[in-house]
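The block that comes next holds subunit A.
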Amino acid sequence: MEVRRAAFKYAAHMIFEALDFDVSAGEVLTVLGANGCGKSTLLRCLAGTLRLSAGSVRISGEELAGLDSTARARKVAILFQEHQVTFPFSALDIVTMGRTPYLSAFGSPSAQDREAAAHALEEFGLLHVKDRAYTELSGGERQLVLLCRTFVQQPAVILLDEPTAHLDFRNQVRCLDMIGMLAARGVAIVLTSHDPNHAFLFPGRALLMQLDRSAVIGAPSEIINRASLTATYGIDVGVFSIDRPPPAKKLSFCSPW
Partner candidate 1 sequence: MRRAAWFAMILVPLAALYVSLLVGRFYVPAGTVARILASPFLPISPNWSASMETIVLQIRLPRAVMAMFVGAGLSISGAAYQGMFRNPLVSPDILGVTAASGFGAALALLCSGGAVGVELTAFLFGILGVGLTYLLARTYRSTPVLMLVLSGVVVAAFFSALLSGTKYVADPDSKLPAITYWLLGSLNGTSAQSLGMALPPIVLGAVGLMMVRWRLNVLSMGDEEAGSLGIRTDRLKAVIIASTTLITAAAVSVCGIVGWVGLVIPHLTRMWVGPDHRALLPAACSIGATYLLLIDDVARTASASEIPLGILTAVVGAPFFAYLLRKTQGAWQ
Partner candidate 2 sequence: MRIAAPWLAAAAALLASSVAQPSAAQGTRQVTDAAGRVVTLPLHVNRIADPWHANNAMVLMLGGADKIVATTAQAQRQPWLRRLYPRIDQVPAAFNAAGEPNIETLIGARPDVILMAYDGTLPKWSAAVEAYHVPIVLMPNSSLEGLETTARITGQVLGEREAKVAEDYVRYLDGNIRRVRSVTGRLPANERPTVLHTASAGVLTVDGRDSVIDDWITIAGGRNAADVVGLGRPVSLEQIAAWDPDVIIIGTAPNQQSRQAILDDPRWREIKAVKTGKVFVNPTGAYLWDRHSAEAALQVLWAAKLLHPELFPDLDIKRETLDFYAKYFHHALTDDEYASIIDATAPR
């Protein structure tokens, strides 16, 4: 994904401007920022749900704005923070919905589509919930099922809006693990997070959206430091690291002073 000079304005209010960055296959871009700084808005612009006020987004060389919704859905998958399921579809049904962009106008999923969905559930260790009602699953299991769905959508880019929000600690880890697995399969991932620690967990860069509406992009180890975090969150946050015996890399984490 290539983003050039992206800007978004809401009424007269500039949310972000002059954003330039690339996300390549297998890379995870973690977008950090305080509440209300425009992380979700940025994500929606990258998904094509909102139209950019200026600039462009290209995926695999193609201009996003020029694609119709079906073509777009084949390239970009997005998981929103708010999620409402009224009816008790089975987990398999939910994952199968990921195949929708590949169906004809009035078609239904074929047996192959369902198999692909079941296969995905199996790969990510979720086969045991296949036939259970989605509404009966725990929050963590639901999130994992949704991630499965994004995988089945076979997009080039997956966008995740605070995927670990509302999850308990265990499920947060499971969720982050799965995101890593998805990246390992060659998908480009952009995720927003309220927790700067997430940036250190994945291979890729971080984008800090700061309180003064400017943005900093770079490798987490380089750009995430006390100064930049203070500029992002407005509180005093320190970055610490723990050495571990090789071949494990140094472990970095953030904590308020």
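Selection criteria: all candidates are chains of the complex that A comes from, given by their letters.
Here is the rule we use: contacts are C-beta pairs under 8 Å (C-beta built on N, C-alpha and C of every residue); 3 or more make two chains touch, one makes a residue touch a chain; residues count from 1.
Only a predicted model underlies this, so the values are computations on that prediction, with no experimental measurement involved.
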Task: Options 1 or 2: the chain contacting subunit A in this complex - done: 1
Task: candidate 1 partner contacts - residues on subunit A that touch it in the complex - done: 47, 49, 68-74, 76-78, 80, 83-89, 93, 97-98, 100-101, 103, 106-109, 133, 135, 153
